[in-house]
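Excluded from the complex is one protein chain; the other protein chains are retained at their positions.
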Amino acid sequence: MSGNTFGTTLRITTFGESHGDALGVVIDGLESGFSIDMDHLFRQMQRRRPGGNPLGTKRQEPDAIEIVSGIFQGKTTGTPIAIIIRNTNQRSGDYDDISKLYRPGHADHTWQQKFGIRDWRGGGRSSGRETAARLAAGAIAMQVLSQKGIDIQAYAIQIGTVVAEARDYSIIGTNRVSAPDAAAAIQMEELIEKVREDNDSVGGIIECRITGLPAGLGEPVFDKVEALLGHAILSIGATKGIEFGDGFSVASRLGSENNDQMDSNGFLSNHAGGMNGGITNGDTLLFRTAVKPTASIGRPQKTIDIGGNEQTIVVEGRHDPCICVRIIPVVEAMAAITLLSLWYEQYGR
Amino acid sequence: MSGNTFGTTLRITTFGESHGDALGVVIDGLESGFSIDMDHLFRQMQRRRPGGNPLGTKRQEPDAIEIVSGIFQGKTTGTPIAIIIRNTNQRSGDYDDISKLYRPGHADHTWQQKFGIRDWRGGGRSSGRETAARLAAGAIAMQVLSQKGIDIQAYAIQIGTVVAEARDYSIIGTNRVSAPDAAAAIQMEELIEKVREDNDSVGGIIECRITGLPAGLGEPVFDKVEALLGHAILSIGATKGIEFGDGFSVASRLGSENNDQMDSNGFLSNHAGGMNGGITNGDTLLFRTAVKPTASIGRPQKTIDIGGNEQTIVVEGRHDPCICVRIIPVVEAMAAITLLSLWYEQYGR
Amino acid sequence: MSGNTFGTTLRITTFGESHGDALGVVIDGLESGFSIDMDHLFRQMQRRRPGGNPLGTKRQEPDAIEIVSGIFQGKTTGTPIAIIIRNTNQRSGDYDDISKLYRPGHADHTWQQKFGIRDWRGGGRSSGRETAARLAAGAIAMQVLSQKGIDIQAYAIQIGTVVAEARDYSIIGTNRVSAPDAAAAIQMEELIEKVREDNDSVGGIIECRITGLPAGLGEPVFDKVEALLGHAILSIGATKGIEFGDGFSVASRLGSENNDQMDSNGFLSNHAGGMNGGITNGDTLLFRTAVKPTASIGRPQKTIDIGGNEQTIVVEGRHDPCICVRIIPVVEAMAAITLLSLWYEQYGR
Partner (left out) sequence: MSGNTFGTTLRITTFGESHGDALGVVIDGLESGFSIDMDHLFRQMQRRRPGGNPLGTKRQEPDAIEIVSGIFQGKTTGTPIAIIIRNTNQRSGDYDDISKLYRPGHADHTWQQKFGIRDWRGGGRSSGRETAARLAAGAIAMQVLSQKGIDIQAYAIQIGTVVAEARDYSIIGTNRVSAPDAAAAIQMEELIEKVREDNDSVGGIIECRITGLPAGLGEPVFDKVEALLGHAILSIGATKGIEFGDGFSVASRLGSENNDQMDSNGFLSNHAGGMNGGITNGDTLLFRTAVKPTASIGRPQKTIDIGGNEQTIVVEGRHDPCICVRIIPVVEAMAAITLLSLWYEQYGR
């Protein structure tokens, strides 16, 4: 029951439920003397927040954040940075009907089994809203990494059956699905609108690309860079897999095709995704994660209630037809926290 | 530099290099009063060891294991169990030529960058041989889980382009690639022999199936069951991805297709792979991991030496054309350690 | 820089500076279904807070606490409990003069050396005010332990040269120094008033007595019960030592005097203080901790400024002449967190 802390030399501890008083995060181990860019922090929060994107849920949550410790005269002091995000606009009433029903695809059933009690308002702590706290911490980690020349960018490469073929990173911010392919972005948006009308939802794939990393990050044998990124990304609700570099496609490859050979200018290819033996190799780090369709759908589904009786449920409320889009900045955030922790481990603060 | 411990309530710490004096593991947190089945332990070791499988490397390493602590009168005492595996039959001479060359696809380059020094004999600690220690610990964890009614079975579902369509779990032990499909197994074996003749190698996909789990294992929000399994499996060298349940294919699914509905008999499907909200749901836990082709191949490849000069390398020595097959028991081992740790966390020892 | 989390199965993470916006604590790993007694929690906070005791500082800080997560319908849910304590009545102006001076006996100099920056308002995070967060967490841990039959009581046995000879636990709450000796308590109070008039301060010794513990708590070899209690208590600012049972006096004892012999009714003595081999033995656990005189005194002292120049300093402001008294509930709190964590480790939640 104590899995709410992540990281080693840099550690975040999050708290809060979807419809409780507040969410928040304590960041411990950040270097002292760093000036946080509050504008960047707010922009990152905006990307995830409900209502921040017309394709997403219609809920409006301002996600106003308050930093209550760890900063003095505009700089980090090396003490814990605590960030509080008040919950507002909670319409718990939306959830009253389902307080005794297990929503398919949700954590209702398993949390009840594990804890014997659950805060059923909006999913409580199992809600995606929990990631707002990670996002705040991750935005700060991204800023620190950026100052070290490391850039992290995540984007959608698949929504439902629509696949982005192009990789035009400059346009990611210009479409509402954060896709690097203008034509695909339009189709993706259309698909999301369609499934919304159908009271259904759809999944997707997020790719994340990290440039500027030095060779040498990662702590074998158990805390390899891909193991820690795997831990980080798979701890985001709704993710169902992660792969690095060429990922699952390496299964059908020959070693002579898959090895990244080198010459004096560096690697001749990057099938590995920027790592060897669990340590970054200085090339671009690349991974992808699969996101399932939003579990909350406005269609009748079979389920049971808390007493084990069979029921039919229609999940009312304002839900995202494609949660994948809002997870994109969370992927960046978790990657940033993981890599900054590894950086401190290797180079000190 | 301190990433050689894995787990929380159950913790393993491994040590040792491929061609050093010994490998080993310290298991801390195992329940007291448990009788270890040494026969089962030896059989698991045999599945991974070089020369244990005619398809693998021709090296012969007996992997004789010695338990030097934590057992009294045949039972665990609750104190650390240390296991030592002596290295024998090391032909370091095989590696002399390449002490100053970075083998493509290997950790040579990154470990040199990170540590400024590396034991180049057989890859040192970055060698797959390191997993022998995990395997010993995992075999014991499997025995404890088995007594609780939990069974873990991993098997190959793809080798190169050959895909196992059938799932006949009873035949896994009867073919040399541990495949659940008799016809595919023959093709897989043929493919492996062919790439060996070509001085090449080939990748594969391992599936792991865990039955008998109770609902309630997993520690959200960061130590979700898939996050910890991701950490565990991706810490095995050569793995390039992991997915749970329907995995990456959920990207193209609708919520109405992907949600696992329930009736009073339980779940009507298992797209999720036995977990919801990061906690086991009582259904079969299912995941897959991609394994890259063995990096060591007997073909000329471009690389650089430790001084940055361009070189051509042919990796001599006795190598596995398909490391995937030998990783299968390691996947079981790491899954067992992860789940037993979560079990202790939830239910105590 | 990441030492702000304490505990294993039960973990607290604290944050906040003396004169920042807020202090707080995140409690992770507490059992679900527990009803927190808010009255008890407030009473414990009251014991430590400035102005809560006429012998202490004249500062008034209400220490109003807000629980923002982890509680649903009056019960713990097994998710993190975050508690926020807003700072009010901060007169940072009191500290302006000394922003560039290192106060003798304080952390000003060392924090500046370590972090290169420090929040000098009231000592920032090195202030004793930080313990308010520990106290809130500890009060909850005490309540849970109490339900298991375990009672923790700390009290002053020495203030300056005044030593409590009696051990009348029933009167501890009736005097302002929390002493178990009525006559000594009067002398202690008089001494404190005298040193206050002298613009000086005085130290003391706190004893802590824990009854109702089962045999079996403690995790050798490194996490012995005394090792963890030592870690916990010595992490409280101003403590300079800890001893268990007969403590330092065992140095001059013979083994035949010091061993606690047993008969069928239990131990015939308790020189060990309730533990053997790092594990509780079922007898009363007893330890003492030494608390130094408050470092802030209104007398001229030699020091240097941030530039290394020699200066004379008189620490103005409202300070406790005997910080020992206010540390008493903090000792209880840290002991409670330590023992509840060990309880969960041994028996599960």
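Should a chain be cited, it is by its letter among A, B and C, assigned in written order, with residues numbered from 1 in that chain.
Everything below uses one rule, namely that a residue touches a chain if its C-beta (ideal position, glycine included) is under 8 Å from a C-beta of that chain, and two chains touch if they have at least 3 such contacts.
As the structure is a prediction and not an experimental result, all values here were calculated from the model.
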Displayed chains contacting the withheld chain: A, B, C
Options C:Ser146, C:Thr284 or C:Gln346, residue touching the unrepresented chain: C:Gln346
Touching residues on subunit B - with respect to the absent chain: 1-5, 8-11, 13-17, 20-24, 26, 28-33, 66-72, 75, 77-82, 84, 114-119, 121, 124-125, 349
On subunit A, residues whose C-beta touches the chain left out of the figure: 9, 345-349
Hidden partner chain, residues of subunit C it touches: 1-6, 14, 102, 104-111, 113-114, 125-126, 130, 158-161, 195, 200-205, 214-224, 226-235, 237, 239-264, 268, 272-273, 275-282, 290-297, 299, 301-304, 308-310, 324, 345-346
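The definition used in the following text is that only the chains that are shown with their structure count from here on.
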Proportion of interface numbers common to subunit B and subunit C (over half same, under half different): same
Subunit A: positions in contact with at least two other chains: 1-5, 14, 114, 125
